[in-house]
Structures are given as structure tokens and as C-alpha cells.
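Removed: one protein chain of the complex. Kept in place: all other protein chains.
Naming follows writing order (A, B and C), and every chain is counted from residue 1.
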Amino acid sequence: MKVLAFGIVKEIMGGASVAVDANISVAALQASLEQQYPRLKQLSAFMIAVNGEYAGPDVIVKPGDEVAIIPPVSGG
Amino acid sequence: MKVLAFGIVKEIMGGASVAVDANISVAALQASLEQQYPRLKQLSAFMIAVNGEYAGPDVIVKPGDEVAIIPPVSGG
Amino acid sequence: MTDIKISATALTVQPCIDWALSAKSGGIDIFIGTVRDMTKGKKVVRLEFEAYESMAVSEMKKIANEAMAKWPVHKILIHHRTGVLVPGDIAVIIVVAAAHRDAAFDACRYAIDTLKKTVPIWKKEVFEDGEEWVAARP
Partner (left out) sequence: MTDIKISATALTVQPCIDWALSAKSGGIDIFIGTVRDMTKGKKVVRLEFEAYESMAVSEMKKIANEAMAKWPVHKILIHHRTGVLVPGDIAVIIVVAAAHRDAAFDACRYAIDTLKKTVPIWKKEVFEDGEEWVAARP
């Protein structure tokens, strides 16, 4: 499945989306992304959104979900 | 000398200015006005301004001063 | 910089904002006070605002200067109407421009709160069945 990337994460990953495994927890997804893209560890933090809502570490990411990586926001 | 009246005070006094004695304190002026216009006592309070500044009770009102009666303000 | 005005004619917001906007000020807070159609459950027909103009302007300048001393703000505008206003009309506009939003919010709120306490302006509420000078009686 694909995850969407924005802002600095898009630059780190070199694109607006990357492919990852589904049926894993948000925490596992974060760990897997950090392994694949070590520069993510330099961020103050990054959250995962599932279907447009911030998702806690235990949420399971399923195929068909819209998953997004949310680096620290800075709107306003 | 004359004192200026605004808002409800203008209605109580029946005009925008009234004649009063000069060379008295603000406190004495307030007492004299209340005696002349007993309905002033029905207000929550009224202040005296001398030359465009709120004046304390001990300020002496001199001929030539611009003196105004300030009922409770309600702008905004 | 300050812009203080008592106006017997309609207040307009856009020129006030244009005056305040600049590339130095990242945060602008604006308060608009308008005439409500109801007060304490009674229908308002109109409001009549009266000011002791020279002193009102000087008290409004004091408020602007005090706010600029208390908070790091660049510009403060205070415009107040006099005369007869009907529900929906704008009675007061306050605009504060600052580098950052906290100072803009704090100074704007201070300005309207203080204006309501110290500036010699009075309003008479006219209802269908009577009228009343606001805040005059205990």
C-alpha cells in the first residue's frame, strides 16, 4: 500500500508517496519508515494519519486505508 | 462659570451646560450639583472632568477651566 | 503608530485593515462592536451615541499609548461612532498590528475593555416602548 508524504517528509522520501506493507500497527509503520529513511529521525516528531484522522500507535493500517505521514505542522 | 453636561445628565439638567460657582473643589461642586439637581443622586456615580481629564475630589475648579459632568460611560 | 477617530458617519472596516497591514506585522487582531437587535430580551429600535469628543479622543489616545507601552505592538487604531445607529451598524472598530499574535490579542482586548470604562461616550438604547441610558442607573 501507499503512504502520502508532505512537507519535509516529501523531500526526505523524494516523492509524495511511498509503498509500505499493510496490516501492521502505526508504531510498526513508523519504525519501518525510520529504518527505510533514517533522516526521519532528525525530525522533532512525525505522526501518522489514517483516513484523515491522527492515529495512535496501536491502530492497524489496512489495505485501502488512506495513510499519511504528518511531520510537525506549521500553518497559520 | 459653566459646566458641560452629557447623556443622562444633560436630560436631568435640561441642557448641555449649567452655571456654577468657581474656585471650589470638585467634591464641593459635586455636592452643589446634587443639591441643585437631586436626580443626579439616582445615578450609579458621576465624575467631574477638568480640562479634559478626570479630576479627583480635591482639585479646585477655576474660572476659565473647561469643566464637565461625566455620568457612567457606555461606549463600545 | 496610532489612528484615533470619533466619527458621526458610518465606520468602514477595510480602510482600517489596509492602514494596519504591513510586512513587519505578522499578527493583526481586529475587534468590531456592532449594535445588537436585542438586549435583555427587548427588541432594540436604535441606539443614540453621544461623546464628549475632545476628551474622548484624548482618552482613546491614552489607551493606545498605554497598550503600546505594555505590549510589543506596531500599530493601534480605534474608531468610534456617534449619532443614531440601528441594529447591525458598527459602533466601534479596534485594530492592533504586532509582530506576533499574542501581543495583538492582548492589546486589542485591553483597548476595548478600557474604552468601555474610561472613554466619555454614552449610549441611549431606544426600545419600542421606552428608552434608557446604558449603565447610568445602579
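Some points to look at:
The rule we apply is simple: a contact is a pair of C-beta atoms (placed from the backbone, for glycine too) under 8 Å apart; a residue touches a chain by one contact, two chains touch by 3 or more.
Computed from a predicted model, the values in this text were never measured in an experiment.
One chain is not displayed; in the complete assembly it touches the shown chains A, C.
From the options C:Val35, C:Met55, C:Ala103 or C:Ala135, the residue with contact to the unseen chain in the full assembly is C:Val35. Although one chain is not drawn, its touching partners on chain A can still be listed: residues 4, 6-8, 10-11, 42-44, 49, 52-54, 68, 70-76. One chain is missing from the display, and on chain C it is touched by residues 13-14, 17, 21-38, 87-88, 99, 101, 104-105, 108-109, 112.
In this section, only the chains that are shown with their structure count from here on.
Chain A and chain C have CA centres that are 48 Å apart. Centroid to centroid, with C-alpha atoms defining each point, chain B and chain C lie 25 Å apart. For this pair, chain A with chain B, the centres built from the Cα atoms lie 71 Å apart. Multi-chain contact residues of chain C (touching two or more other chains): none found.
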